[in-house]
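First up is the structure itself, then whatever we jot down about it.
Omission of a single protein chain aside, the complex is shown with its protein chains in their original locations.
Labels for the chains are A, B and C, by order of writing; each one numbers its residues from 1.
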Amino acid sequence: ALPMAVIAGPCQLESRAHALETAAALKEIAARVGFGLVYKTSFDKANRTSGKAERGLGLEKSLPIFAEIRESLGIPVLTDVHNDYQCAPVAEAVDILQIPAFLCRQTDLLLAAAATGKAVNVKKGQFLAPWDMANVVAKLVGAGNPQVLVTDRGTSFGYNTLVSDFRGLPIMAKTGAPVIFDATHSVQQPGGLGGSSGGQREFVPVLARAAVAVGVAGVFIETHQDPDNAPSDGPNMVPLSQFETLMRNLVAIDALSKAQAAAAAAA
Amino acid sequence: ALPMAVIAGPCQLESRAHALETAAALKEIAARVGFGLVYKTSFDKANRTSGKAERGLGLEKSLPIFAEIRESLGIPVLTDVHNDYQCAPVAEAVDILQIPAFLCRQTDLLLAAAATGKAVNVKKGQFLAPWDMANVVAKLVGAGNPQVLVTDRGTSFGYNTLVSDFRGLPIMAKTGAPVIFDATHSVQQPGGLGGSSGGQREFVPVLARAAVAVGVAGVFIETHQDPDNAPSDGPNMVPLSQFETLMRNLVAIDALSKAQAAAAAAA
Amino acid sequence: ALPMAVIAGPCQLESRAHALETAAALKEIAARVGFGLVYKTSFDKANRTSGKAERGLGLEKSLPIFAEIRESLGIPVLTDVHNDYQCAPVAEAVDILQIPAFLCRQTDLLLAAAATGKAVNVKKGQFLAPWDMANVVAKLVGAGNPQVLVTDRGTSFGYNTLVSDFRGLPIMAKTGAPVIFDATHSVQQPGGLGGSSGGQREFVPVLARAAVAVGVAGVFIETHQDPDNAPSDGPNMVPLSQFETLMRNLVAIDALSKAQAAAAAAA
Partner (left out) sequence: ALPMAVIAGPCQLESRAHALETAAALKEIAARVGFGLVYKTSFDKANRTSGKAERGLGLEKSLPIFAEIRESLGIPVLTDVHNDYQCAPVAEAVDILQIPAFLCRQTDLLLAAAATGKAVNVKKGQFLAPWDMANVVAKLVGAGNPQVLVTDRGTSFGYNTLVSDFRGLPIMAKTGAPVIFDATHSVQQPGGLGGSSGGQREFVPVLARAAVAVGVAGVFIETHQDPDNAPSDGPNMVPLSQFETLMRNLVAIDALSKAQAAAAAAA
């Protein structure tokens, strides 16, 4: 198996300057630590808990910034789409289209994403069993796009809480799609603050370590230079200042884990 | 409180003839038993488990049939929308727009539905706590549309299973919106048959009785003359031949329950 | 089916005077409303959240009080046992031995309870599916004691929360044992207050109404003249002053529900 990739960035595209700065900082960390980086950011937070929460820059203003990050820094970019008609224009500016967890069963959105020919990363719905992702992958592959990734971001566990079931990682890997573990949203407490979602940032390294030891194609971790003042997902983003150490640890666990898997396969 | 309303019909709009026949049969039952009927049917099953499953007649062919049911039978019609751009055209042909559970947090869809001025019935996401529906209702009311209904259709409970938490009914009623209990989808076993969802039809009366005794504005129950050969939700639809008796029982429990509530309020 | 029975009383046996007073008050309510009463109280709270919480009067002091209630008031008494060696002495003073939910799979305790020849009421473990109670009933019946009752008191749902799945009532009824719904412990929030369990008293009538409409042999509801100052389960006990109205409502729903079931069986 290949060394793990890292999908990282701030939850929300806040401004051109902020995006370019964060992307440049992550690129330097990736070079120092040695991992493949995909820059993630959202142009629209389309399903905020409250209708009054900040949604982001919007599609039109964001696409040129995505393009600029790719060109000036040479980093692949991932963003999420929420509607079938967004897929084609967004696909021109990014490398990977992401399907949000709530929307992972919306057939039209999946087909529109597949039709772009770009890679599609589907997050497993919080309401879905890991084995049910085989049907989701089949919708995309059946539409002629085999470049599919699947991501675990937690499963509903009572109210306002998610749980990460690590049996799901090898189960989803049976689809043939690379499996990503999203440590940021797995520690979200959906709606947990009444008018917004809470989170438990302190468990991001805990769950990320577990996932990498089990074996994943990559991790998804949102980061921000000042999470407590970020417009969304602040409670579960990792401070940028702690990102490099976390990545060093995960890369070392990943190397050990994949060496053990290779030895098992050879035996 | 008003006597309970009944939202009923086959899961999927199969053909003009089938829709008119079923609607006429339900209208007769409603008249005999004495309840307010809303006819429910879907023009598109937009989130089937498998990409190969039957999706329905589609928007264009369905709208004239919706209009015909309303005009020829004088029954209000409810159908679900999956995308912001569907709201305006669908609103011209129906009385109530329904937001599917997976989509209950998609702000653009809620705003587009609110903007039609028609009543909007939002199903609580399987991943949402009942108190979180206050934020959903606020999105619609805040957009100027106070005609909001909320529906419980079960909450994720482990894998491929839903559970109905009846504490949620009075909790959701605090939003001020009429609360509907969807007994059909509450007994669904999502993805439970591998390539499609299973269901436990035998528990529809069980859960519907419980909900009506607790106190609801209405029940939502799908019915079909031959559920085992229906194109979707067959395992959890009630046979049309059993519908009248079920309704008689529920109407009697509703009358008793609301008389008790009125006595308590007067005390 | 017979009219529903009511198992009621304070959580904990606080003193002889308190027990006799509460039992007498409940006996009067039962006579006025017209239901069969079983007096419930515990001589030992053997599994408190905290080791420092009040455990109760203890076995030795309680048995004569149980006997006195039976003799002076003519009410059957139920209490819970926690250890095999308690079963024989307790059985001499009460009519029904109750197996706590955490202990519902302890074979020795079940066998010792069965051996007394008294009726045994087993609470379904919070960790058990309703169909798994068939194995529990078989342990008792297989030991020669067919007088078995089963009680639902909620199922684990995330952390510090229970949910009542009313599909479980007809499922457990298939064992042949009368099914009781425990509305008091179903609204418990286990460990929810840190050092003790919380509760949501306001949902006791909600869940009790639902259970009776579905159809049960009886309800189990703890009550206290001053729940907020009770030594245990205060947050989920119903004030004695509200008990009679609640019972009147439940008895009316029960009569309607069983008349409907009889009509269905005759059809």
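The rule is simple: contacts are C-beta pairs under 8 Å (C-beta built on N, C-alpha and C of every residue); 3 or more make two chains touch, one makes a residue touch a chain.
It should be emphasised that the depicted structure is a prediction, and the values quoted were computed from it without experimental measurement.
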Chains in view touching the one left out: A, B, C
Touch with the omitted chain, as defined above, among C:L37, C:A113 or C:L128: C:L128
Contact with the hidden chain (one of C:L13, C:L63, C:L103 or C:L250): C:L103
Which residue of B:Q147, B:T161, B:Q225 or B:T245 touches the chain not shown here: B:T161
Touch list for subunit C against the chain that is not drawn: 46-52, 55, 82-85, 102-103, 105-108, 110-111, 125-129, 131-132, 135, 138-139, 142-143, 155-156, 159-160, 190-191, 195
Subunit A residues that touch the omitted chain in the full complex: 155, 157, 163-167, 169-170, 187, 200, 203, 206-207, 209-214, 245, 249, 252-253, 256-257, 260, 264, 267
Residues from subunit B at the interface with the omitted partner, ascending: 157-159, 161
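Note that in this section only the chains that are shown with their structure count from here on.
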Interchain centroid distance [CA atoms averaged], subunit B/subunit C, Å: 36
Separation of mean Cα positions, subunit B and subunit A [Å, integer]: 33
For subunit A, residues contacting two or more additional chains: 159
